[in-house]
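One protein chain omitted, others in place.
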Amino acid sequence: MQLGVCYYPEHWPSQRWADDARAMVEAGISVVRIGEFAWSRLEPRSGELQFEWLDRAVATLAEAGLSIVMGTPTATPPKWLVDAHPEILAVDEHGRPRGFGSRRHYCFASPVYRTQSERIVRLMAERYANHPAIIAWQADNEYGCHDTILSYSPAAREGFGHWLEKHYGDVETLNHAWGSVFWSMEVTGFEQIEAPVGTVTEPHPAIVLDYRRYCSDLVVTYNRLQVDTLRGAGVSVDIIHNFMGLFTEFDHFDVARDLDIASWDSYPLGFLERGAHDEATRDYYRQQGHPDFAGFHHDLYRAMCQGRWWVMEQQPGPVNWAISNAAPLPGMVRLWSHEAFAHGAEVVSYFRWRQAPFAQEQMHAGLLLPDGSQSRAWQELLAVRDELPGLAQQDITTTQASVALMFDYSAVWACQIQPHAADFDALELHLSWYSALRRLGLDVDIIPPTAALDGYAMVVLPCQVIADEALAQRLETAHASGSRLIIGARSGSRTPDFQIPANLAPGPLAPLTGVTIDQVDGLRPGARPRLTLPGSPQGHGLRWREQLDENRLKARIVHRFEDGMPAVTDHQGVTYLTAWLDEDSMMAIFAEASRAIDMATTVLPEGVRLRRRGTLCFAFNYAPEPRHLPDHLIPAAGYLVGGTTLPPAGVSIWSIAH
Amino acid sequence: MQLGVCYYPEHWPSQRWADDARAMVEAGISVVRIGEFAWSRLEPRSGELQFEWLDRAVATLAEAGLSIVMGTPTATPPKWLVDAHPEILAVDEHGRPRGFGSRRHYCFASPVYRTQSERIVRLMAERYANHPAIIAWQADNEYGCHDTILSYSPAAREGFGHWLEKHYGDVETLNHAWGSVFWSMEVTGFEQIEAPVGTVTEPHPAIVLDYRRYCSDLVVTYNRLQVDTLRGAGVSVDIIHNFMGLFTEFDHFDVARDLDIASWDSYPLGFLERGAHDEATRDYYRQQGHPDFAGFHHDLYRAMCQGRWWVMEQQPGPVNWAISNAAPLPGMVRLWSHEAFAHGAEVVSYFRWRQAPFAQEQMHAGLLLPDGSQSRAWQELLAVRDELPGLAQQDITTTQASVALMFDYSAVWACQIQPHAADFDALELHLSWYSALRRLGLDVDIIPPTAALDGYAMVVLPCQVIADEALAQRLETAHASGSRLIIGARSGSRTPDFQIPANLAPGPLAPLTGVTIDQVDGLRPGARPRLTLPGSPQGHGLRWREQLDENRLKARIVHRFEDGMPAVTDHQGVTYLTAWLDEDSMMAIFAEASRAIDMATTVLPEGVRLRRRGTLCFAFNYAPEPRHLPDHLIPAAGYLVGGTTLPPAGVSIWSIAH
Partner (left out) sequence: MQLGVCYYPEHWPSQRWADDARAMVEAGISVVRIGEFAWSRLEPRSGELQFEWLDRAVATLAEAGLSIVMGTPTATPPKWLVDAHPEILAVDEHGRPRGFGSRRHYCFASPVYRTQSERIVRLMAERYANHPAIIAWQADNEYGCHDTILSYSPAAREGFGHWLEKHYGDVETLNHAWGSVFWSMEVTGFEQIEAPVGTVTEPHPAIVLDYRRYCSDLVVTYNRLQVDTLRGAGVSVDIIHNFMGLFTEFDHFDVARDLDIASWDSYPLGFLERGAHDEATRDYYRQQGHPDFAGFHHDLYRAMCQGRWWVMEQQPGPVNWAISNAAPLPGMVRLWSHEAFAHGAEVVSYFRWRQAPFAQEQMHAGLLLPDGSQSRAWQELLAVRDELPGLAQQDITTTQASVALMFDYSAVWACQIQPHAADFDALELHLSWYSALRRLGLDVDIIPPTAALDGYAMVVLPCQVIADEALAQRLETAHASGSRLIIGARSGSRTPDFQIPANLAPGPLAPLTGVTIDQVDGLRPGARPRLTLPGSPQGHGLRWREQLDENRLKARIVHRFEDGMPAVTDHQGVTYLTAWLDEDSMMAIFAEASRAIDMATTVLPEGVRLRRRGTLCFAFNYAPEPRHLPDHLIPAAGYLVGGTTLPPAGVSIWSIAH
């Protein structure tokens, strides 16, 4: 449980560096990330390398006792490189090259850019591979930020044809898999393949899905190129990438396979405006962020690299890039920090050390103000510094949660490609199920569709659109060994080729669930069929409701909507939901299932969340009002941090060892 | 009164074809449409023709006793053709060629595509012109779908110059007709003509109107090329095109002049989301469609080809292309089918036989599910099959309605080009007048502005923006012979050259109406001047209100708004409206006019509609609740179908012969 910070020595006079390093150490910071974005300083002109300043910066930080994460600068190819090779620019959906003047303007498909990236990464690695203060390398920065995964450059189009050829072998197979006889979309050679963009009406969904897989694979191979280059130049320490929040444009599980540590950049306030929340919720949590935003991503990224993960960038004050940039409620920086550790983080690193008075992020807070004085976060940082040692004396091993929630990037893509009903956002649905579980006080592991399911008391699949036989088999096995399964609507409704399964939805999950879907009723925003589940206020379906083929129905209908349509079915202990249900109804369903397996749940006060790590139990209050812990949670032995009443932004921590 | 279906043999194994044909016949289907979209199967590579599979499909269907409508495949030029001649692609308003990967990517102005279209149509016609099972040909498919009428390709621009030269003769005439001295827009040669697109502020309205006429004429000549090619190759059976709902981008009357039968594709649920309805209406009718959507289009397309018309594609379940795709209320497929026959359809053909498990329309319902089992529509189809013979024993001659509603495509264009007041949608206004008439139980003929007006008790012009002397003359004649005329605001406000008439609006209609408009008050959404008409709840004007020149006023002011402004005038029995009025107020005006000519009206229960065909009277219940027929409509001799109480989606039919 270490603290870190992101630092840009190139932004400040070198005379300042030693003072900065000393202040970091005093504030309890032990890890500092540098280097990413610095290409124009490392190589101001083609081939004119200037590493001396970075040598000095590394030396200064190392002398102060700081450990360094060295970032590769490939997120910001400099102007001379763009001018020499304009074909490295990504191309947007309208066919326009994306201009120089911010960052991430490169196209993942560009062979030229891969050559250039390999070169600069190799040069950095050759120089710093063996520096003892460097404890990790970060490859690039925030892959995909600003909508940069999908590019339609000539290189991307050509690469797509090759990718398809590799996957399908011949065009007959491809035409058949896609069903491209429809609307005469058949091709007679891979060179005829177009990117699915600019079509008169919607492009072919299977082609779009393949294009998204292809673009995701481009990130995988681009990241692997950096990893291989670093290793080839002698780097033996951990390699990391910093992922983002609410970002699903590529398959992070695939990329993470080549990394040692997954990290993510946690900006709870900025993302509140991007999440699918109503206005009242956004107003209520405007200075705190949604109580499940950070937790969901902590649990997601913990799943990437065998449990090793960091927060690489933690918001320390207002950011600059949201629609309206709120200041955090006093205490939230401390809360967010503890919460990351509660979910198992190795390092929480703040972005950034000192607010820059210039450029795009000049309104992005740092630990220091632009004039070098301490920002409002400083005292919270010191509080965390002082509280960590006491916690570190406990057992802080992160263990498997009782509930697994399956998340599949291709499920999000499938619902974006073919929403069928307005506002069907699969990520929102996953977040809603996650919230319902967490409001019951449960710890959750997020797992990919390929994960082992052993040891989970409950496995929930909010919307596993593409399900194959292997998954069905693993679910059967888990079910047989006593896991409770809860499967959401739309699961199994597509084959990997984006076709409706031969046995209709839920395809391979039909034996498990005992249902067959014969019609879908897309619910417009005003259509909210009502249902009331035991112990829950009146709820409703929204966006999507399936109708079951009665002739093929093997499951028992457990709950119905008021109009008589089936809502929840049970087949030998496997629950299936025919609809997207409101979050309170999901809590009722999870509570019912928990009771069935004797798993304790606690309905937490609004805004309060719990999380266990080793023998520690953490409670967090996201509400802007004080909250009391439920009586049965109050620890007899008292608190390590805080108490029974959590003030706004309050944190309480106690031991649950016995 | 026949049933049909759309079938894609190329989507299914040929072994399946005979079974499909047999099942169609058993379900009461006698007509099957095939062939459209199949170009890549008929000609997989340039000049490599493969008609054998289609020969076999035709033979299989014919052997089962089915009649065939053969579609030409020009809506989907295949990839090899696009690659060989990229200039056939349409170009959008931003100058981007519209990409391959869906359908309708061709530009109507492309000479190359006309050559290619003529070739493939001729080849098909030469092969099948004399096949006895083929009872009709469909030219192309849904001209204009997905916003494909307006193209800005180089070919389109060049063609526009030629079109203008043909229409105006010389640039002096053109400059004068357009008034292009304004803002120095004069040209000195037709080669200087630009398409009206991409201008700094709004382009010149007269140029836009001419461009829309030109693009409409391109559809006419493109369709005529197909008709002439078919005839030239020996086709002697009916030639059809399938038009669409709520689609006004070209003048359908002009295109239909070259056809034998007009047909349209009826998707009441999908179009509910596109119509100008409030949220409450959309929620109420979400599984039924708006009660006047199908009726309006039935009556519109009946006007195209001397009364001969079909529904070529009838929605049999949820579609895939709306914002939210609702499942129909049980019974609606039957209701929609009967309603089409009530309005005079020769054939109601369902789209499609079997839901495809692949490609863009995989979520579009068919009569069969993707696995070949029967969908929920199947029982409704059988009900219609069983009810039709009883009806066919009656006199089913479609006769002239008592009310004519004038509809002019150029009126819609004129209001789009120059709305002047937010949300002034001329099509919406026509639909509102149509609804007001139909809610009074009246049958309506929709007529073009060139139609003869003989025999109509009432002729209504909701918004006949461009009125010429010939129309004024025909209206005078109708008026003289006893027709009641009701003329809406904005009528006669433009000359055919899109100028304000020399005598101001309503131009040639001034003598008839006795009014002169000297100022228009554009009503923003919150401005709703109130008025209360006799026997009607409080109503209001919206969007548009005209002020009358009192010096030139010859009409009598019959009704005023609460603020004293004139609302309704009468000049020797000709009613003029100064404003767009709410639908209830329009009912009051139509009821008042009907009383004046002793024409009976019945205020129908919400959601109920009547329609007479020959000696049959049909009643339809679009409400999701039961409805009772008004007492005076209850037939003494009982019902052929249904009864006095109409359940949701209910149909009642009785004889009105005496």
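Some points to look at:
Note that the chains take the letters A and B in the order they are written out, and that residue 1 is the start of every chain.
What we mean here is this: contacts are C-beta pairs under 8 Å (C-beta built on N, C-alpha and C of every residue); 3 or more make two chains touch, one makes a residue touch a chain.
Computed from a predicted model, the values in this text were never measured in an experiment.
Interface note for the absent chain: among A:P44, A:P111, A:G234 or A:G390, the touching residue is A:P44. Note on the undisplayed chain: of the listed residues A:R282, A:R385 or A:R552, the one touching it is A:R282. One of B:S30, B:T221, B:T399 or B:Q418 touches the chain omitted from the figure, and that residue is B:Q418. Across B:P196, B:G270 or B:G441, the residue that sits in touch with the chain not pictured is B:P196. Check B:I88, B:V121 or B:I207 against the missing chain and you find that the one touching it is B:I207.
Even with one chain removed from view, chain A keeps its contact list with that chain: residues 10-11, 37-41, 44-45, 73, 76-80, 83, 90, 94, 96-105, 145-148, 273, 279-280, 282-283, 286-287, 317-318, 320-327, 355-363, 365, 369-371, 373, 375-376. Residues of chain B in touch with the missing chain: 94-95, 178-188, 192, 194, 196-207, 418, 420-422, 497-504, 518-527, 543, 547, 549.
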